[in-house]
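Before any comments, here is the structure.
With one protein chain held back, the other chains of the complex are shown just where they sit.
Order of writing sets the labels: A, B and C. Residues in every chain begin at 1.
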Amino acid sequence: MTQPTEYTPSELMIVNAARALKGKRVVFVGVGLPNIACNLARRSHSPEMELVYESGVFGAHPARLPLSIGDPTLVSDATAVTSIADLFMLYLQGGLIEVALLGGAQIDRYGNLNTTVVGDYAQPKTRLPGSGGACEIAINAREIFMIMRLNRRAFVEKLDFRTSPGHLDGGNARQKLGMPGLGPQVVITDRALFTFDNPEREMMLTEVATGETAESIQSHIAWPLRISPDLRQMTPPTPTELAIIRQELDPAGLYR
Amino acid sequence: MTQPTEYTPSELMIVNAARALKGKRVVFVGVGLPNIACNLARRSHSPEMELVYESGVFGAHPARLPLSIGDPTLVSDATAVTSIADLFMLYLQGGLIEVALLGGAQIDRYGNLNTTVVGDYAQPKTRLPGSGGACEIAINAREIFMIMRLNRRAFVEKLDFRTSPGHLDGGNARQKLGMPGLGPQVVITDRALFTFDNPEREMMLTEVATGETAESIQSHIAWPLRISPDLRQMTPPTPTELAIIRQELDPAGLYR
Amino acid sequence: MSQAVSRFVNDGDVVAIEGFTAFICFAAGHEIIRQKKQELTLVRMTPDLIYDQMVAAGVAKKMIFSYLGNPGVGSLYAIRRAVEKGIPRPLELEEYSHFGMVARYLAGASNLPFFPLRSYTGSDMLAANPLIQFVQSPYGDGEIAVVPPLKPDVAFLHAQRADAQGNTQLWGLLGMQKEVAFAAKKVVIVVEEVVEEAVIRRDPNRTLIPGLIVDAVVHEPFGAHPSYVQGYYDRDNAFYLDWGEQSKTAESTDAWLQEWVYGVPDRAAYLQKLGQERLASLNPGEMWSGEVNYGRYA
Partner (left out) sequence: MSQAVSRFVNDGDVVAIEGFTAFICFAAGHEIIRQKKQELTLVRMTPDLIYDQMVAAGVAKKMIFSYLGNPGVGSLYAIRRAVEKGIPRPLELEEYSHFGMVARYLAGASNLPFFPLRSYTGSDMLAANPLIQFVQSPYGDGEIAVVPPLKPDVAFLHAQRADAQGNTQLWGLLGMQKEVAFAAKKVVIVVEEVVEEAVIRRDPNRTLIPGLIVDAVVHEPFGAHPSYVQGYYDRDNAFYLDWGEQSKTAESTDAWLQEWVYGVPDRAAYLQKLGQERLASLNPGEMWSGEVNYGRYA
């Protein structure tokens, strides 16, 4: 019996996201890594987890790996399919979403996200997709989990554009603005895990992957990194986790 | 061949309402007299008329005479059935309703209606049904046609409670408040017809039924009545109109 | 139903039993009467016979509504007795128009501080209900009426069918069932049929209420009698007409409650008393929707 011991950065992120989702019941999810992470959580520790797609699908039972959040395979055999207005008004703003998974081109130390432009807004160097639903998801979902590759272009001192609010300038800034959700809780990357579990709500290194150190992680981050007093080594993906991903969730290896 | 020459007060109101609806395309309608009037209009001069029911039904094809606006026979074989929210937001407030038919316990000279209480609001002598949809219908429908029996308890100097705005205090009071609809256009009764076709938007006698005079009508109205300079005699219901009502629309004579 | 009422309805709660002419869950109302709940605030756009009976039984201190009538028949005498004469106890009224009630449910369902609507200008309803307010449009086009959110403590909503998880499908007059379900803190779904999840999943667009927000599913056939359920039974119009007479005095109303509510232990007994023949007379016949293809996409 061969046990996989090697894993890709994507697999590491999927496994860590799935673990972070343990015990969550209603998750707002996009396709790609977040979709695979949710399904890994369902097949391992959280079979009761319900997925809500931004496209208006609740209780999807796709007959194939969906290629986008609008894939028709998500509709056929789903429990409920609703208009986008109902999705945003009743499900998201109504407060039903426990966790949403977000990512972006840039993130700052308070978990604010940029998905709009690199450079100046009026004269952008690179025009990115924009908010989509991210801005209101970041405000209304009870908790936000981020999934992003760790690198210095993404983990910046100052965002070029703040598309979706995280903890804003830190502390209780969100509550002061009356935001319903609690904001970013965890940042899952291919090299480390961060939480915001401190009064300033500042991104804090809590786990490093095999082969990484606080110093190596700092080298990918533009600001002086806050480090948890009990920094831990990440438990690598288990053979079981990897087997579910490779054999059941992404047999074609699209997201490897 | 026997030709009906006698008719009931209800039949007179139905016929006059149907005639007033000539050329109107989208009518918001309740059951009872308004329903029969609309269907008479459809079977005589306005086959293209579309009926919208407050219950959310568009394009009803009832297999029997409906007993209420919520009768299931209105749903089966209808063109569209929608939620109450959509009905009020998209159809009514969206500006699709050309004419709505309203009635009430009291009406004043500016076509304001009371369907809420007789007596004091907090200690009512008689508690009436209240607004239902009438208040927003009176504000948003392009034109309002009233159907009411003429009598002194109903045509009052001052309403006990103004449930639904007509022309308020007259003149361009509606426009000043930004109301989308034009307000009351005609009052159809069992003895006379009134319009508001004057700068003050005050109820004005324009047609009297056979056997009535301006004086006899005034005796049923609490305020000094404005009379049209070209007051006309009402054309009585024709045999054809009465035949459609009696044989097709209300064969059981429920609304006679 | 007995369990659902005792578990989810507390004295003093704001309770909504909704449904526009159709889907009115009399089964829930009668059980609330039998369990002698007290000081309830009853919420419904059209109080109808169900709240006339509940008010007569004295379970309510207040009613939030928009149209007070016996549809197609006339007055609701028990509610009028409470309002006009305080019998059996005074009833506080909080009153809106239909659209205002829908807007309150919408605000509650979507966690908005208010919902705007073009109504109430020039109406005395403004003076009668200070919760109706106006806000200025920031786009320079005047002001508009708004109403605050309404979030009932518990809603009883009737439908044709649901699965065991509460994924609920209904057809016919959709009314405000979806909005109330999302607005309410607890939701009890009462259905004609409990079906397999697979039945629901064959037509996901027909699922108006997801199991996600449902706290209990009660299987109660004919639970909406004398109102109707599209495709399952017709409105029992004789009942509505009879109630117009029966409810005219407090005594005759109480007699009816004794016989038909207190005098029966549950809905099954009520239906048995009503008789098979009467129920059969409400059969609506068949008119099927046709099928659409969602595609397999495997």
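Keep in mind that, in the parts below, a contact is a pair of C-beta atoms (placed from the backbone, for glycine too) under 8 Å apart; a residue touches a chain by one contact, two chains touch by 3 or more.
Remember, predicted model here, so these are calculated numbers, not experimental data.
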Among shown chains, those touching the left-out chain: A, B, C
Of B:12, B:33 or B:78, the one touching the omitted chain in the full complex: B:78
Among A:55, A:79, A:189 or A:206, the residue in touch with the chain that has been omitted: A:55
Contact footprint on chain A, counting only the chain that is left out: 31-32, 54-57, 67-72, 75-77, 81-85, 88-89, 92-93, 112, 116, 121, 124-136, 139-140, 161-165, 168, 173-174, 177-180
Missing-chain contacts mapped onto chain B: 26, 50, 57-59, 61-64, 71-73, 75-81, 86, 89-90, 93-96, 140, 180
Contact set of chain C toward the excluded chain (per top definition): 111-118, 133-139, 141-142, 144, 146, 148, 160, 169, 171-172, 174, 199, 202-203, 205-206, 230-232, 234, 284-298
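The definition used in the following text is that only the chains that are shown with their structure count from here on.
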Remotest chain, chain C as reference, centres from CA atoms: A
Chain whose Cα mean lies nearest the overall Cα mean: C
Averaged-CA centre spacing for the pair chain B and chain A, given as whole angstrom: 58
Length of the line joining the C-alpha centres of chain B and chain C, rounded to whole Å: 28
Contacts with two or more other chains, residues of chain B listed in rising order: none
Shared interface positions of chain C, touching two or more other chains: 106, 178
